[in-house]
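One chain of protein is taken out of this complex; the other chains stay put.
Per-chain residue numbering starts at 1, and chain names A, B and C are given in the order in which the chains are listed.
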Amino acid sequence: MNSFGTIFRVSIYGESHGPGVGVVIDGCPAGIPLSHEDFAADIERRRAGRPGTTPRAEKDRPFLMNGVFEGFTTGFPLHIHFANGDTDSNAYDNIRHTPRPGHADWAAFRKHGGFHDYRGGGHFSGRLTVGIVAAGVVAKKLIGDMTVAATLLHAGGNPDGVAAAVAAQQDRDSVGGLAEVRVNGVPAGLGEPFFYSVESVISHLVFSIPATKGIEFGTGFPCATMRGSEFNDEFIHVDGTTRTNHSGGINGGITNGNEIVFRVAVRPTSSIGKPQHTVNLVSGQVEELEVRGRHDACIALRFPPILEAVTAIALADLLAIARSTNSAGKKERT
Amino acid sequence: MNSFGTIFRVSIYGESHGPGVGVVIDGCPAGIPLSHEDFAADIERRRAGRPGTTPRAEKDRPFLMNGVFEGFTTGFPLHIHFANGDTDSNAYDNIRHTPRPGHADWAAFRKHGGFHDYRGGGHFSGRLTVGIVAAGVVAKKLIGDMTVAATLLHAGGNPDGVAAAVAAQQDRDSVGGLAEVRVNGVPAGLGEPFFYSVESVISHLVFSIPATKGIEFGTGFPCATMRGSEFNDEFIHVDGTTRTNHSGGINGGITNGNEIVFRVAVRPTSSIGKPQHTVNLVSGQVEELEVRGRHDACIALRFPPILEAVTAIALADLLAIARSTNSAGKKERT
Amino acid sequence: MNSFGTIFRVSIYGESHGPGVGVVIDGCPAGIPLSHEDFAADIERRRAGRPGTTPRAEKDRPFLMNGVFEGFTTGFPLHIHFANGDTDSNAYDNIRHTPRPGHADWAAFRKHGGFHDYRGGGHFSGRLTVGIVAAGVVAKKLIGDMTVAATLLHAGGNPDGVAAAVAAQQDRDSVGGLAEVRVNGVPAGLGEPFFYSVESVISHLVFSIPATKGIEFGTGFPCATMRGSEFNDEFIHVDGTTRTNHSGGINGGITNGNEIVFRVAVRPTSSIGKPQHTVNLVSGQVEELEVRGRHDACIALRFPPILEAVTAIALADLLAIARSTNSAGKKERT
Partner (left out) sequence: MNSFGTIFRVSIYGESHGPGVGVVIDGCPAGIPLSHEDFAADIERRRAGRPGTTPRAEKDRPFLMNGVFEGFTTGFPLHIHFANGDTDSNAYDNIRHTPRPGHADWAAFRKHGGFHDYRGGGHFSGRLTVGIVAAGVVAKKLIGDMTVAATLLHAGGNPDGVAAAVAAQQDRDSVGGLAEVRVNGVPAGLGEPFFYSVESVISHLVFSIPATKGIEFGTGFPCATMRGSEFNDEFIHVDGTTRTNHSGGINGGITNGNEIVFRVAVRPTSSIGKPQHTVNLVSGQVEELEVRGRHDACIALRFPPILEAVTAIALADLLAIARSTNSAGKKERT
């Protein structure tokens, strides 16, 4: 179950401390120019090494291993690989049998009977999101005039996320954050009612990013206390423009041509230096754990390019489906 | 794209004012006792006709058309059909070319060029959720000792949702609401990291329900302002029990054996009697629209059984996958 | 697992002696004119009641239950239902515990523990192929200038299939047959290498038809004794026309623009009146069985419209995928 998508289909593989991680992309048309340089900006935005992020220094150079020939995509499986470099597994010896509170350690152990690679979080590592960002770079090339922009609204309530992260780090702690995504230039008619609604597809992918705990589209949670006469977006032009955008650009699961807007809540990183209680899986006793290793104090700082990536992946797939099945633009009955 | 699931797979069909709606379920094992009576309670909870809901009175009697033989499931496609009865399409003439603000009318028109069935919302109608509730009844039988319970926390901020709905109705308006789902008895180890995380699967299905605008797991949006030392759930027993449950029972996309908890924001019904501005798709002019027809003043009142259904559907599928691939319980390495 | 397809997706449901059978089709664009009359010709060709076929007389009138509005497809799930009429279940009492040799009775019993509907073959009945033929009628409308034509080459070696069937029937026996499908007007570039090759998709669907035992594309089984210099199809025109067509219009899993040609071997109907040995599932003893009920003496007679249907379904899906991903016709690099 490591893949998602119907036509534009993305699969990821890898572990934090193995030889590398990567992504295989299906359904990318031929003839798209693609080179290492295309990936530089988004990968740099995701990169660690800045204040409040893990000091693990990865070069994160994408290796366009398959599906690119003479500078263009071939139309066949596109495989982008990232070698792991700066790994230090010693710090993880003490968590093999004492799962970190809030982390996947315990669930992974119960799921696969202790056979998972526990070093650096193994397959659960945020490291794998570099492949998602790479797939997003390709997706952005496919969605035409749509522009996807994600920003961090705050971390721990502080609009200066980095300051909040540094403060948490000094306390051997971590802090959460809130991010927002906006998509402009969206054609009306993407998405399918019910099981492939735009919100279904986007939320499916957003919750694939480790640390996501909530998502709301348009005026999301506040809508619970609103009246319909407040919330409804009145039309002001026959092109579909609405006066307000409480719906976040989506009605009935389908884009309406207005801006897509959604926000994502990111939990504080689970790996913290402060002592916490956990259980020892061998002895069965409760123990105190101080997580070692190098960790982000605020993983939300690194979310914007990842959120842009999954949004672009969702839209690339929805656009590919719409190209095959939508009648919009072909003929209309009024 | 009208289906969802890997092993336990659900497809819905139908329109509000056509002959009927229904659901086809794949992957239901043979030998499960199933009769009309099994559906009565959940369908009654979803039924309209109470204060604050639409006066459309549907009998909602499930017809177990296929896949049941002599009182047991056969293991082959299970098809449950609901005939439409109390339809009145006249009220919809005036919306054919003047899309309701907040509704799918406009997006559907743009998507399929005006060929959709506009009467009563057509395929976008909440009416189709009766099939989802029916699938949920089956799913609940498959998830063993897990119990799924959804409640409405408030409508429009009022814990007495019905009162809020009636008040809105008297104003020819509608009101939103907030619902919560809790699942107990969950085994650890359900879900897959990344693209089939428990949150991905549940949110995918929850956003398939028309009117959903937000979802958060555990201490969702508040986590954005929390520290890791507050948010992390410390283990207090080797069976995985945690002191707190900010994670909502899920770590790294995998159930950890604690209670699954999530909340869902429901927008106010878009169809309201109050005059609103819209555009006429034929003339291109802005017009004033008073929506006729019979509508819920608070669709959130009817959400709990639907939310239970999609949660049970998600868990039935995740459990089926885990049965094939999890090693938990088979062997362990410590 | 009752569905197939990526974009144009077909699901079937039903049992031979239940209330009815049907098909739900996803991915059919809006605005396609569709009425009962469109189905008449292909359903008539599949219909029983002719010499050598079962005397069961079904009206086979398609009920366009969902997804059609005012004579056009809506773009949402298309549901076509066929009520069962002329059923006589008494003849099946004696096979409940004495599986018919060559039939699915035994395998179904072992698979689902005796909970399947054994009457008339239940879900395994050829009756369900009426839904496949209906889906094929829709698919044929979507594949543009491609024309699909299936013929019966012989039954039991006799080019007059009906005569062979009648002769077998007189012996309380049945007989097999060989059918051929040819598709003209195929654009080059449909299909994907490896796991969605044209042959993979077509054979997957052809082996979904009960009684199919073999398939070969182009000069199929004879190729095993040929030299490459004989088998290779030399190009004679830059438009891709080849001198011969041993490949059957497909290279590397992709259509090359020449005629698609394949042949299908159909086994003799398993239900025959002649006494055969079987086992009694209750007593465990070997018994003699004379199959009663009404059966086709040569199911191959009814194959051509079903083969056309699955071929059109395959091509409709491959064409939908190609529309989204192929660069052909958009730009070329030479």
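We take it that a contact is a pair of C-beta atoms (placed from the backbone, for glycine too) under 8 Å apart; a residue touches a chain by one contact, two chains touch by 3 or more.
The structure displayed is predicted, hence computed values, not measured ones.
Pick out which of A:24, A:155, A:181 or A:264 touches the chain that's been left out of the picture.
Only one of A:24, A:155, A:181 or A:264 touches the chain omitted from view, namely A:24.
Can you tell me which of A:14, A:156 or A:191 touches the chain that was removed from the display?
Of the candidates A:14, A:156 or A:191, A:14 is in touch with the missing chain.
Against the chain that's been left off, what residues of subunit C make contact? List them.
1-4, 6, 10, 12, 97, 99-108, 110-115, 123-124, 128, 154-157, 168, 171, 173-178, 188-189, 191-197, 199-201, 203-208, 210, 212-221, 223-238, 240, 242-243, 246-248, 250-257, 265-272, 274, 276-282, 284-286, 300, 321-322, 326-328, 330-334
Spell out the interface residues on subunit A facing the chain that's missing from view.
On the side of subunit A, residues 1-3, 9, 11-15, 18-22, 24, 26-27, 29-31, 63, 65-67, 69, 72-77, 79, 111-113, 115-117, 122-123 touch the unshown chain.
By the contact definition given up top, give the residues of subunit B that touch the hidden chain.
6-7, 27-31, 72, 75-76, 193, 320-321, 323-327, 330-331, 333
Definition applied: only the chains that are shown with their structure count from here on.
My parser should flag the chain pair with the most contacts; which pair should that be?
Looking at every pair of chains, the most contacts join A-B.
Just the number, please: Cα centre separation of subunit A and subunit B in whole Å.
Whole-Å distance between the two chain centres: 24.
Using mean C-alpha positions as chain centres, tell me how far subunit B is from subunit C in Å, no decimals.
About 36 Å, centre to centre.
Please output the residue numbers of subunit A that touch at least 2 other chains, ranges allowed.
6, 193, 321, 326-327, 330-331, 333
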